[in-house]
Structures are given as structure tokens and as C-alpha cells.
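Complex shown without one protein chain; remaining protein chains in place.
To keep things simple, chains are lettered A and B as they appear, and every chain counts its residues starting from 1.
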Amino acid sequence: MIVVKNLTKIYKAYRKSGNLIKDIFFRKYEDILALDKISFEISKNELVGFIGPNGAGKTTTLKILSGILYPTSGKVSVLGFSPFEKKEAFLKQTSFVMGQRNQLIWDLPAIDTFLLNKEIYELDEEKFKKNLQKLTAIFSAEKLIQKPVKMLSLGERMKMEFIAALLHQPKIVFLDESTIGLDIFSQEAIRNFIKDYQKEFKATIILTSHYLEDVKRLAKRLIIINKGKILYDGSLTTILQKFSSVKYVSLILEKEIKKEVLFKIGKPIAYQFPKVVFRIQKKDLPQVVAYINDQIPYLDLAIEDEKIEEVIKNIFENHKD
Amino acid sequence: MGKYFSVFTLTLKEYFAYRLNFLIWRLRVFIGFLVPFFLWLTVIKEVKNFTGYEKQSIVSYFFFSHLLAYFILGTRTVDIAGQIQNGEIINLLLKPMSFFYYYFFRDLADKILNLLLSFFEVFLFFKIFSISFPSANLQFLPFFFLFLTLGLFLSFYLNLLISFLGFWSAEVWAPRFIFFILISILAGSFFPLDLLPKKLFSLIIITPFPYLFFLPVKMISSPQTLMDKIDIYFLLFMGSFWLVILFFLVQFFWQKGLKSFSFWGR
Partner (left out) sequence: MFKKIKRNLKIFLLFGYQSLKTTGQSRQAIFIFTLGKILRFIFLFGIIFLVFSKTKIIAGWSLKQVVILYLTFNFIDTFSQLLYREVYRFRPQVISGNLDLILVKPYHPFLRVLVGGVDFLDLLLLVPYFFLLLFFIFQEKISFFSFFLYLTLVINGLIISTAFHIFVLALGLLTTEVDNAIMIYRDILNLGRFPIEIYQQIISFIFTFIIPIGVMITFPVKALFNFLSFNNVVFAFFISFLLLLLSIKFWQIGLKKYQSAGG
């Protein structure tokens, strides 16, 4: 469905030297390499999450895939189309939701924008009504659609944005930081919404987010991007296998233990009786567990993966050089 | 005083930050000069003498009119309404700096820059089209300075008053638009006010508008034709009268506005 090969995007920005005269007459332009020959493929019904720090290239990628930006070089094919050409048949099957940006008409109720989209995407009356009802029901937003958009809170507005974006049942949905700035309830509501939408309509969804929670809950596949390069492209579970060599062992002790016995495992990262947490290399896990079972009386033992956030942070730190 | 000087230089820097925008702005100002200038020049060609104006005096009037128009009428106070709307004004109010002085120095930077550039542009223009350079009439110079100061302050206060509407309404651009139109009609930027029939002229002279702009320009270009018709001390009196009224109106609405506005929008 989506094929990207050696995609490169270069921006032009001018550098301010701070000197007033120089900035007026002798401007220097510099090339910013936003995407550096990236390649990937996405098939139908996938939900892919792009993560990366600010300026990594996530939004640029999405904007190229949706047709907004013109690729500097490389091959991009979405649903068999070249996105930048913005052919009508292509645009009718895609949709873009950007956090804190609106396609909704500010001064009027959301329903007016929905009616507009109905005309734009050429939906017949029945389909429009059905989709609208379904989408509004998921958010329980029947009353909200009649309120002028400028009077809605940010969370309510994003819900309306989502409805407007999905009325035409797009096959591909681009979500760029769509939960940014929302309270946890709204974030949760939108995550569930996206999940339900995909299940029902078998759409391909590509999202970017700063919130790992979004990605953890929704995406099965993760593409980690930094400084225009793809650092990792695979499933969420494999990323732990590949990049994490650490497990966390936490114990609830039955009674006070002599320090030497306890510390033979290693220096705990947290120790507040009765709870103690160790950070163990994976390869050492069997020995450690055996030792604990043998020497340490405990009420509870738990073994946890390294947090995804930590893993990803480490990936970025290592890529810095 | 130093802080106001930095306000001054900062305002200048802002202009140069966007050089293309700056050039287009200058182009716009210059084009605005062309219409009345050429219109009346063409008229004078046919009529030689239009109610006391000849080629010399018309060129002189519009030359000084162009130089002084923005100097007197130009203002950054248009920003105020917006700042009230988005709450930015709070930042200004909390700083240890007089709100009025702040805007006055911002305006001053704006005006001086404009004056210098306008002078340069018109000078080039006259040179290219071989139009003889008008000379300033120095006879009534002290009166010129008096009326110029009067005009500057009247303009400043009027602009402030319009901006203060922002305390009560979200739509200041509509009244500002009407104000702008009234000014361009009644202040004398499209034609010298004393071309009007006597009755109309004596009506206008009682409003504050001629004192903004028409009178200073007249004083430096061709004061004689006006002096023959009207007593100059009467004009000074009317101008000062309006100055005092506007001064108190500004103080009044400023206090009222501060009390009643509720930082809405932010």
C-alpha cells in the first residue's frame, strides 16, 4: 500500500548572523537534511507508530506521504499514487489529523464542517448519516456537534476533528501529534476511538506522537526515526528483545535480610523495606532467580521488562554520535 | 530614560527583520503619494490657478503633505487592541514602564524612520522627473512647529482612543476603518482643505481634523493664502482646545478600560 524508497527531503532555511547589515544584504541559506534516504513499506490494515525527538523527520514524512510536501528525491507510492500530484481519487481515500490544527470552521458548529465534507468527499446521504451517527456515538458527542467550534474545549475540538476526518471512511489515516495538549481522559477516548475505527474499517493508520502511551497502546509496529534516519523498524516486542538487555526484579521481603546476602545479587536501584528492586542483565536472570529462591525469603517476586521509554531513550542517546 | 531609548531601537530593528516586507511597505507608501500628486498636477496644467494654488504651491503642498502625513498620522497604537484581546497587554502593564511613554517612543521610532525614508524617496523621484524642488516657507516657522506639535499629540491621542475600544469590543477594525476614512477625507491628505467652498471650510475648521495634518503642512508650504482668510491665533486656540479635550478623554477612558476589562480571550 505504501512504498517508500530512498526518500530524501531537504529544507532551505536562512541563517541569521545577528549582524543587522549582514542580515539585510548578505543572507546565507543553508540546507537542512530533514530526511536522509529512508525506506519502508506499510501494508493494509497496519497501525504504525513513528517516534522520534522534535525535528527527527516524523511530520515531514507524514506530510510527504499525504501529498503536502514535495520530495527532494526518492520514490514514494501510496495506494499506487504519487502523493504530491494530489489526484482526487487519492485524496478521497486519505485523511490527515494534526494536533492543535483545525480543518473545522471556527465560527460555526462542527456539523457545518461535516456537511461541507459530505459534499467534498461526495458521500451519499445515507452513508453520511450512518457514519456520522457511528462516529458521534463513539464519542457520545451528539450535543457537541451543534456548538460553535470556538466555544469547545481543546479535547472536544479534537474529537470533532476526528469525526470530520473520518466521515468519508478513508483507507489511510495520518495522525500527527493528534493527542497533544489533551487531558488524560480525552487522550484515552481518542485512543479507543482509533482502535475501534481500525478494527471496523480495516484502515491503515500512521501516527506520530510524543506520548509513548499512544504508541504502546495502539501500534504493533514501531518506526524510530532520528535526524532523518530510521533507527529501528519492527514490532514493539522485538524492540525489547533487540535493544534491551536488562530486566527489573522486584521483591517484597518477608523479613529483614542481612545486607551482604541481599547485595550479593547486586546494588539495588531502590530499597525501602519491604520492597527492593534490582536491575539485572538478562543473561544473569536464571542464576539470580535461583539464588533468590534459595537464599531470600520473599512474599512476592516480580520480573519486569525495561520500560519502553528507557529503551528508546537509550537508542537516541547512542545515535547522538 | 534609557529603557525608552531601547524601545526606540527595538522598534527600528523589527522593521529590518523582514526586508522584503519592508521594501514593499516603502513601495506602498510611495505609490500612495502618486495619485493625489499627479491628479492635481494634471489639473493645474489645465487651470493654471485653482483657488489660489498654482503649480508651485500644489507641488509644495503635496511634497510636504507626503513627508508629514505618516509622521503625524502613523502609529503603532494599532497593536494595542490586539494586545488587549490576547492578553499581551498584561505583560506591558506589569513592567516598570509607563504604558503611554512606551507607545509614544514606539511611535516616534516609526515616524522618524518614515520621515527620513519618505524624504529620500521623494527627493529621488523629483530628481528623476525633473520637478523643481519646493522650498520650505520659513516665514511662519515658529507657527509651523507649534502646529506640528499640536498635530502630533492630537493624532497620538485620537489613535489611543480608538485603540481603547478594544477594552469593550472584540472588533476594533471596523471603527478604525471609519476613522481612517474620515481622516483621509477631512485631514487634507487628498486635497488641500482650503480648496473647499467657504462654508464647508469654516465647518471643518471647528473639528479637530484640520489640526492633525492640514495646518502644519500649510504652515510650511504656502501659509500666505490661508493667513489672508483666517486669524492664526483663532486656529491655535481651536487646536489647543481639542488637545485639552482629547487629553482628558484619553485619561478617562484609560482608567475606565483598565477597570472594566477582564482579560478575556486569553
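Note that a residue touches a chain if its C-beta (ideal position, glycine included) is under 8 Å from a C-beta of that chain, and two chains touch if they have at least 3 such contacts.
Just so it is clear, the model here is predicted, and its values are computed rather than measured.
Q: Based on the whole complex, identify which of B:Tyr101, B:Phe177 or B:Phe234 touches the chain you can't see.
A: Missing-chain contact among the listed residues: B:Phe177.
Q: Just name the one of A:Glu156, A:Asp176 or A:Asp214 that touches the chain not displayed here.
A: With A:Glu156, A:Asp176 or A:Asp214 as choices, the missing chain is touched by A:Asp176.
Q: Can you say which of B:Arg28, B:Lys95, B:Lys127 or B:Lys229 touches the chain missing from this structure?
A: Of these options, the touching residue for the absent chain is B:Arg28.
Q: Name every residue on chain A in touch with the hidden partner chain.
A: 11-12, 58-60, 63, 66-70, 84, 86, 88, 90-92, 94-96, 98, 101-103, 105, 107-108, 112, 115-116, 119-122, 176
Q: Provide the residue numbers of chain B that touch the chain removed from this figure.
A: Residues 18-21, 24-25, 27-28, 31-32, 34-35, 38-39, 41-43, 45-47, 50-51, 129, 169, 171, 173-175, 177-178, 181-182, 184-185, 190-191, 195-196 of chain B touch the chain absent from view.
Going forward, only the chains that are shown with their structure count from here on.
Q: Determine the centre-to-centre distance between chain A and chain B, using the mean Cα coordinates as centres, and give it in whole Å.
A: 54
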